[in-house]
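Here the complex is missing a single protein chain, while all its other protein chains stay put.
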Amino acid sequence: MHKGRLEAFSDGVLAIVITIMVLEMKVPHGDGAHGAEFADLHRLWPVFSSYVLSFVYLGIYWNNHHHLLQAVTRIGGGVLWANLHLLFWLSLLPFATGWMGENHFAAATVVLYGGVLLGAALAYHVLVRALLAHHAADSPLAQAIGADRKGKLSLVLYLVGIALASWQPWLAVGVYTAVALIWLVPDRRIERTLAH
Amino acid sequence: MHKGRLEAFSDGVLAIVITIMVLEMKVPHGDGAHGAEFADLHRLWPVFSSYVLSFVYLGIYWNNHHHLLQAVTRIGGGVLWANLHLLFWLSLLPFATGWMGENHFAAATVVLYGGVLLGAALAYHVLVRALLAHHAADSPLAQAIGADRKGKLSLVLYLVGIALASWQPWLAVGVYTAVALIWLVPDRRIERTLAH
Amino acid sequence: MHKGRLEAFSDGVLAIVITIMVLEMKVPHGDGAHGAEFADLHRLWPVFSSYVLSFVYLGIYWNNHHHLLQAVTRIGGGVLWANLHLLFWLSLLPFATGWMGENHFAAATVVLYGGVLLGAALAYHVLVRALLAHHAADSPLAQAIGADRKGKLSLVLYLVGIALASWQPWLAVGVYTAVALIWLVPDRRIERTLAH
Partner (left out) sequence: MHKGRLEAFSDGVLAIVITIMVLEMKVPHGDGAHGAEFADLHRLWPVFSSYVLSFVYLGIYWNNHHHLLQAVTRIGGGVLWANLHLLFWLSLLPFATGWMGENHFAAATVVLYGGVLLGAALAYHVLVRALLAHHAADSPLAQAIGADRKGKLSLVLYLVGIALASWQPWLAVGVYTAVALIWLVPDRRIERTLAH
């Protein structure tokens, strides 16, 4: 089975998810007139900052997905569904982003946002496992994944963030941002292994 | 004629259809404040569960479409329109999903949802016939399709679901879910034949 | 210059345009309750029928664009802009469709719809000219286009439709539908020439 259409479909979904998040950022309407002042814009900052965070996350997923599939040589039916499962969680991000932004990072919304991030991370983990099942233990893919310390650390941090969210939402947002910063460095493991 | 652009266009439409369904899941707005409680989220469960069902259906169609076209070697003008006809029915799914979800699976909405599923299934059947017309009876495609028992069973089940919907909408939703489960196993017939 | 990205970008825009038209078909909301009756659906028929007409038109453009570019061997900078110009007119179709559908084919809306169709047809004509400028008079492309009788007839019929619209909107819609039926047969000229 060829990986070309899997990549094309994933690129399509990720491109759309990353773009429709902007639709959650509604053009400000004031009372009577339309709201054409910078003050109207200023009120949008929680929506905008949650958009930026989600944009970075989706960029990370696209980057890692891109690196991951470059090391892949064979895919099977299970991989198609593992990939769709990842896309499902990522498709929920615009909703979670909008809810969190419009409610100024209220506790419940930050819990949901963390839950979606956790779901996507677990789905990515499942996708990696499904791919490894088609590759030998000494394949470039298996070597590139290795112990996957960054992936495991992220899962722990998401759980910490979710636990913190009900008590201190802002701290949780800080944790989510920290995870994004950890990943912002693209997956050099795979890049390094492929370069050999 | 090359099948590359047919695949690319279909991937594009399916990726968009699967993603805009999330737009039907409106960020909850409460009275006065915005609705930042889990209770506000809880009210969305019919919308969410119908989204999940439609996501799975679109995943199934993408998967089967992917398998189908891999076995295809030649396409003609009729195939382009048969494919567009399938995409037309699938493009109605977000609307049917939103209507069913927002109305808590009311009878009429479940009938419509089943009707769209039936239309898509018939359109897929027509697409398969249009493709078979370009391939010999002993081609990998023809062998892979075979008697298409799963396809015929689905058509019957959709009709059963639609008939049940006015009387017991929930039973109908159960039937639609059962059809999805039948298909969740990707089309191993084609995979097996191609592997030979 | 390679035509691959031109095709990919055009496929992307057409796939999105064809899909966001469904967003104009708003899930019906009744008074108090949500509007879960077939009667609520029935009120949507002008929106739905205008959606079907536009879907067919976009399918025709995608089909002809696909055939056209298959015969093309060289593209230049001018072609990129001629193609964007065509996509511009097609991107206006969801708006024109929504306006016409929501207003039950009122005169002004039918005039605008015809105007967008006319603009798209002229833009397609310009694109064909821009492509011919890069190909010899005896190239497959030039032979396949030929006298372009169907294209010229369509321009005349759009003008007739627009002229009729203020007086008899339904007659104009009939003319637009007739043009779609003329084109529904994919451009066999190119197919035939390429088959040689």
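By written order: A, B and C. Residues from 1 in each chain.
The rule is short, and it goes like this: a contact is a pair of C-beta atoms (placed from the backbone, for glycine too) under 8 Å apart; a residue touches a chain by one contact, two chains touch by 3 or more.
Every value quoted in this text rests on a predicted model; they were computed, and no experiment measured them.
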In terms of residues, what is the contact footprint of the unshown chain on chain A?
7-8, 11-12, 14-16, 18-20, 22-23, 25, 27-29, 34-38, 41, 52, 55, 59, 62-63, 66, 70, 184, 186, 188, 191
What residue numbers in chain C mark contact with the hidden partner chain?
1-2, 5, 8-9, 12-13, 15-17, 20, 23-24, 77, 80-81, 84, 87-88, 91-92, 94-95, 98-99, 102-103, 106-109, 111-112
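As a convention for this text, only the chains that are shown with their structure count from here on.
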For the two copies chain A and chain B, what rotation in degrees overlays their C-alpha atoms? Round to the nearest 5.
90
Per CA centroids, the chain at the heart of the structure shown is B
Examine where the copies chain B and chain C touch and state whether the two sides share over half of their residue numbers (same) or under half (different).
different
Could you please state the distance in Å, as a whole number, between where the Cα atoms of chain A are centred and where those of chain C are centred?
36
Taking the mean of the CA coordinates per chain, how far is chain B from chain C in Å?
26
Among chain B residues, those touching two or more other chains are 8, 12, 15-16, 20, 23
